[in-house]
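Removed: one protein chain of the complex. Kept in place: all other protein chains.
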Amino acid sequence: MLEEVLKKVANGELSPEDAQKELATFENLGFAKVDHHRKKRQGFPEVIFGEGKEASHIIDISRAMMKKNDNILVTRINSEKAEAVVQVLPNFNYDHISRTLFMKNSEDNVISKGYVAIVCAGTSDLSVAEEAAKTAEAFNVEVRRFYDVGVAGIHRLFAHIDEIREATVSVVIAGMEGALPSVVGGLVSHPIIAVPTSVGYGANFQGLSALLTMLNSCASGISVVNIDNGFGAAYNAVIIQRIADSNKE
Amino acid sequence: MLEEVLKKVANGELSPEDAQKELATFENLGFAKVDHHRKKRQGFPEVIFGEGKEASHIIDISRAMMKKNDNILVTRINSEKAEAVVQVLPNFNYDHISRTLFMKNSEDNVISKGYVAIVCAGTSDLSVAEEAAKTAEAFNVEVRRFYDVGVAGIHRLFAHIDEIREATVSVVIAGMEGALPSVVGGLVSHPIIAVPTSVGYGANFQGLSALLTMLNSCASGISVVNIDNGFGAAYNAVIIQRIADSNKE
Amino acid sequence: MLEEVLKKVANGELSPEDAQKELATFENLGFAKVDHHRKKRQGFPEVIFGEGKEASHIIDISRAMMKKNDNILVTRINSEKAEAVVQVLPNFNYDHISRTLFMKNSEDNVISKGYVAIVCAGTSDLSVAEEAAKTAEAFNVEVRRFYDVGVAGIHRLFAHIDEIREATVSVVIAGMEGALPSVVGGLVSHPIIAVPTSVGYGANFQGLSALLTMLNSCASGISVVNIDNGFGAAYNAVIIQRIADSNKE
Amino acid sequence: MLEEVLKKVANGELSPEDAQKELATFENLGFAKVDHHRKKRQGFPEVIFGEGKEASHIIDISRAMMKKNDNILVTRINSEKAEAVVQVLPNFNYDHISRTLFMKNSEDNVISKGYVAIVCAGTSDLSVAEEAAKTAEAFNVEVRRFYDVGVAGIHRLFAHIDEIREATVSVVIAGMEGALPSVVGGLVSHPIIAVPTSVGYGANFQGLSALLTMLNSCASGISVVNIDNGFGAAYNAVIIQRIADSNKE
Amino acid sequence: MLEEVLKKVANGELSPEDAQKELATFENLGFAKVDHHRKKRQGFPEVIFGEGKEASHIIDISRAMMKKNDNILVTRINSEKAEAVVQVLPNFNYDHISRTLFMKNSEDNVISKGYVAIVCAGTSDLSVAEEAAKTAEAFNVEVRRFYDVGVAGIHRLFAHIDEIREATVSVVIAGMEGALPSVVGGLVSHPIIAVPTSVGYGANFQGLSALLTMLNSCASGISVVNIDNGFGAAYNAVIIQRIADSNKE
Amino acid sequence: MLEEVLKKVANGELSPEDAQKELATFENLGFAKVDHHRKKRQGFPEVIFGEGKEASHIIDISRAMMKKNDNILVTRINSEKAEAVVQVLPNFNYDHISRTLFMKNSEDNVISKGYVAIVCAGTSDLSVAEEAAKTAEAFNVEVRRFYDVGVAGIHRLFAHIDEIREATVSVVIAGMEGALPSVVGGLVSHPIIAVPTSVGYGANFQGLSALLTMLNSCASGISVVNIDNGFGAAYNAVIIQRIADSNKE
Amino acid sequence: MLEEVLKKVANGELSPEDAQKELATFENLGFAKVDHHRKKRQGFPEVIFGEGKEASHIIDISRAMMKKNDNILVTRINSEKAEAVVQVLPNFNYDHISRTLFMKNSEDNVISKGYVAIVCAGTSDLSVAEEAAKTAEAFNVEVRRFYDVGVAGIHRLFAHIDEIREATVSVVIAGMEGALPSVVGGLVSHPIIAVPTSVGYGANFQGLSALLTMLNSCASGISVVNIDNGFGAAYNAVIIQRIADSNKE
Partner (left out) sequence: MLEEVLKKVANGELSPEDAQKELATFENLGFAKVDHHRKKRQGFPEVIFGEGKEASHIIDISRAMMKKNDNILVTRINSEKAEAVVQVLPNFNYDHISRTLFMKNSEDNVISKGYVAIVCAGTSDLSVAEEAAKTAEAFNVEVRRFYDVGVAGIHRLFAHIDEIREATVSVVIAGMEGALPSVVGGLVSHPIIAVPTSVGYGANFQGLSALLTMLNSCASGISVVNIDNGFGAAYNAVIIQRIADSNKE
């Protein structure tokens, strides 16, 4: 793009002042451009991190996005705050398990050609698992849920292992000892995004235990995101799914 | 596969005893099969974790693998031990920066259709970066190296950002404050596997600083592996590259 | 069990499809069977971890278990939630010290042939001690309580040491410095399950102090469970008591 | 000053008793004197750390200071307590974002000859950033704010980098991975005071992550203050700005 | 025993002075007696912790024990020190993997009626596993070894699960993520003594990762000993096996 | 004492049964006796740790103690609980700063012949300082308070240093960086009991910072108690003061 | 600079291709230019971090810098490596206390108009203190050394406090409890760069103790660098001294 601008200046199509202005926007750095392109190409909704933001703030950002017909996903928003937002913007749907708000604005409904497996150790990890699931779905990626298949009753996992293995990528979520990703990692050959959760007590130390377990996994193909970061894991899964999709066309 | 065995038993092709034996091997569990299939399909070499193994042990494993014409990669092996192995098995090549041994046995030379960017903050992180690079290359995946592009002199990164952006996936390696993946993550739209290194001193706490930085990254699309785990990051990158490749055919 | 299924298939008693179904349940893995057997053989009640579950959830699980006439134990349930459960299922008894709900459904009243000593350092550790005691009793194991016998007044322990020594196994519970298991361990020859508690302040770091003390005990015969995990310790004690019982018949 | 006192004693102008009294105050130690001089010379308001102090306590201290016509800044004071103070001393202005109270009493309005850049990664760090800004302004130092310019969208920083570079000193504030000071440090040549914030979750560990990042920065010219210590960073910036100012006269 | 002494004093069989002497020995405390009894009853050899002791020290203690015909086990002794000991006391056998010295003096060869399963995740954990195995064997307890059955290739574990399930108690050893005890715990119904090892690197933090994993295990029936404490785990297993044995007679 | 009992048995003054009973109490162990003697000799009140105890519990213990005319000190009791106790036992005085209840029952008013200096860094540490002061006073030891003399304004300390130096022992209390004991330790020659407090924020980590500072002090004569443990420090000071007193008689 | 380039393109002085090339270098980003300007303006030598670099590497970098007549400072280089460098480049001077190599190439000898005080708690911190001192001197900034003035003998500090107070900025270095910066901070009104050192043992935890102390200092005007980072502290001091100098001209 720099090339084009310079040519226009040489041709007199653009004055030095105007060229400077244009290059002074993010576009002149060569990478901000991507930002816009990505949204258009991928239909990725903007995602608003709700924690620490006031309802009015979320409403303002949402209104700006509604003008562009983007889908809007708000994560980590509790029910009180969500209610305040929904009263003003009733097109939002609140899901209290995943603690997400979602508004469908885009008409793009092209679903991914494969699916992401969301695998979850216990019922207490449900909130994080659903944050991941809702995130992937907001990006038009198909999700299949495999919940309550923790390692202490490993036969529950085996009952579903074939379907998990067919996924493009798995998001594996576990609290307490966090051993599930290691076991899944030994059974599948696709990438695994592991999510430690803060579920547990005592020597769990708010998720530290599960986090260290996952970082030290002796199974290959596992990478880790922050404690309770269901959104982040799903985002990774989505962009891997896109790699698969983009080539199938 | 269980289905087939059962049918053979019903047909009298297989006695209950033989069926039990076969199912008693890993294959009867339905997932060990993958192990063999994966190797044939993907030509993935076995990887030997050299640390804590004696030279004689490594030689024995390698000989077993040579019979199958697999490529052999040994990681985390110091020069003394490597020398002892090479004296017996001279087809091994030792690379002292990445501390890896590699032996090319497979005649499969089909190179990946995209490449993995190995991005590295400082010259001190070179050893981990090269472990990642050598691993990916051992798996027949093309690698492009972008070294010494740390955030304290961010223009060095920008000089290469276009080429990095064209990669299928990036492995981003940094010690000390470990900020590089966050910056790269804001500039590219593909998955980033972040590797904290133990390079640094004092409040670095043997890589803890960089590890926490990467786990807390506010950029999306980043997942993290263990400190100094160049191999693990590359393995993740390789299986993502395979997703891209498999669909391009 | 696999053997039997295969024979039936060979005999035509079972079609391959039905065999596959059966083996596709947990039983076909050869170990899930245990689960059912264990309950029948040992009369072990299911235990529901109450923390993080809603009252309605606990009620549903309990109703399912009531059909099988299992005893039902719910741990880590606060008084509000317990009250909500008891209103619907009045056969539950709530114990506010141990924060457990218990419902006696099984008619099996065979008491263990030995007893478990529950030894507890201070009155502040009572809640964890009682969780252990109620758990063991729910499993029909006799319990003897030795409370408030911490090391700072070691004569209190000695007054009871003979009776403690006659136990099959001891559960020893302590917060703050957590030294009690080491002292008891030097005085008895049976296994000790040590439970650190989060009782204390400052450099106690929510039980870390007591946990490390117990892991580093120089007395032999001590093993440790998670901070405040009275249930887990009792469960270990129960299965050791069962070893003693099963052989006395 | 000791010299003067001794001469007066020798001259009989001062009795030994009176000399002892005078020297028994802080002045006789030779350094407390500074304290008074500094206030007169620099017009520095006293700063009251509000946390853990009762409203009545803050009112008493403020009244004492009002007699000397000092500006008064109270930090870390929540809205309830602030309201109670303002009802009694209505000249105080409360700013709820920075959680500071300020009362202008001094007539000294000489503004600094340069400015301090307050650079802030995300909107969640606003509270700390404003504590820093209000502090510097209370000391009559000009502040320019550059908010929401975190490394994940680094073009936002570049849009303002020239103006940041012209500052005398920068206060750079970031939570989560805390990478912003490293990036700014590579782009400017003046001192940077880095402030980690406790904004984040999971492996952020209440600001530890950002703190370690900043201490390990590979950029030069960066020093660090305590987590969330906006006041401390601003104070450092102010005394550096004074060095610049004092020489420009 | 106090009772007997007092009666003898009342009967004049024992003078107050002699009674005092006897009670002044450990026996008068009522528990030291156990020490002697236990050895006679159980044939438990004394165990010498070799780390930090000089060879001459170990030789002296061993000589004292040889007089009583006790078996002698020395743990955590490196090859140099062991060699020095063996030169003086050639009846000692050194095992360099477990780093133990053992001398058979007792003629008691009654083997346990059940066995202890030593289950081990990887070849790097061998040293700790063998310390456990040698310890149990020194106590005349039968051991069965199940090595290299880590969770990343869980089929290896399943191939042996039946034999593991028949054990009286399992010692389960794992480094890195330490997930193996959780998986075994879900498959067997006997007690599991879990041993974290310091095998690993980076976020393993010298065994902390595996330790936390095991303490947080969601499987029941698991208790934990110190990092690398193969001896301690085996000792626990031995006294549980004794409970089983004592009742089978 | 054992001697006396045995003689009585030999003399027939005491039956073996009665002797056993007496020896079966704590006295027969030879050390519990001290307990009673100490109270009589030193007039030490029993101290009740209020945290985690219910009001009714505290009332019961207090009533038992009132019968013996002991002074009664309750520490770590909040105002609500204290109020409930005072309503039933109006002789208790509650001090809301130190969060202690005290009841004077003993008529022993012999004051110590020296005094304990309570030295405190900031006003926020007042609660801990007063817990220490009230404790020492409850034990009839004279206390002199030196508050708000932290190292950041070291002249405040020097104004009082002579009086501090005349104390028998100092209790030095500080939060945040906890440097005060080191400075005092360099200026006095008597023992210093250092108390870290949890006052501070951020990298203070609930008192860890001050605790480590004090443990690492390069001044001699300093020992440390738990974070916020004003009572423990005072108790140490009291028994040192008793050493001084006992010899002055 | 962008402006100039664009004008030249408009004027035809520069072809679009050449403009692109120029802007494609670091200069076209608008900040890399600074790098060159800064060196010319400030005469700042490049600084080579010696740790982890081989002697040959250091020689190569040095030779490149010698061509530009820059002063060359190498930090964290041990004596063996330094010797190897000096044999090839004999103009280097090695200082074994600070472990630095320095080569004077620039003829710029303009000394700063003020001085930096290097204040150091104990003789064991000397190595870090001298790294700081040599660094500042390499940048032509005057240094005054105040060593062995730790808080445990605070009179040693007071003997020099007047001269310290006249400095532009102080670098204050301490290990163990790290209390010195707090005390100095209460006595001077200029900025203090605090350096924790790893000197100490036990609960010092390799400098963590001193680091936390300094971050929590209740004195104002203190900021902190990494453990043992004498270079970083001096660099901060140098750029503050430059602010003072630049305005005095």
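Before moving on, here are some points about what is shown:
Should a chain be cited, it is by its letter among A, B, C, D, E, F and G, assigned in written order, with residues numbered from 1 in that chain.
Going forward, a contact is a pair of C-beta atoms (placed from the backbone, for glycine too) under 8 Å apart; a residue touches a chain by one contact, two chains touch by 3 or more.
What you see is a predicted model, and the numbers here were worked out from it, not measured in a lab.
The chain not shown here makes contact, within the complete complex, with C, D, E, F, G. Here the missing chain is touched by one residue of C:72, C:208 or C:233, and it is C:208.
Contact with the chain not shown here comes from a single listed residue; of G:199, G:218 or G:233, that residue is G:199.
Among E:85, E:118, E:227 or E:244, the one in contact with the hidden chain is E:227. Interface residues of chain F with the unshown chain, by the touch rule above, are 29-31, 34, 38, 42, 47, 158, 161-162, 165, 168, 187-191, 193, 211, 215-216, 220-227, 232-233, 235-236, 239-240, 243-244, 246-248. Touching residues on chain D toward the chain that is not drawn are 2-3, 6-7, 9-10, 12, 15-16, 19-20, 23-24, 29. Mapped onto chain E, the footprint of the missing chain covers residues 24-26, 29, 31-32, 35, 51-53, 57, 196, 198, 206-208, 211, 226-229.
Convention: only the chains that are shown with their structure count from here on.
The centroid of the Cα atoms in chain B and the matching centroid in chain E are 39 Å apart. Chain B and chain D have centres, each the mean of its CA atoms, that are 49 Å apart. Centre-to-centre separation between chain D and chain G, using Cα means, comes to 24 Å. Listed for chain B are residues 29, 31, 153, 158, 187, 202-204, 208, 211, 215-216, 220, 226-227, each touching two or more other chains. Taken pairwise by the contact criterion, the protein chains fit none of the simple patterns, being neither a path, a ring, a star nor fully connected.
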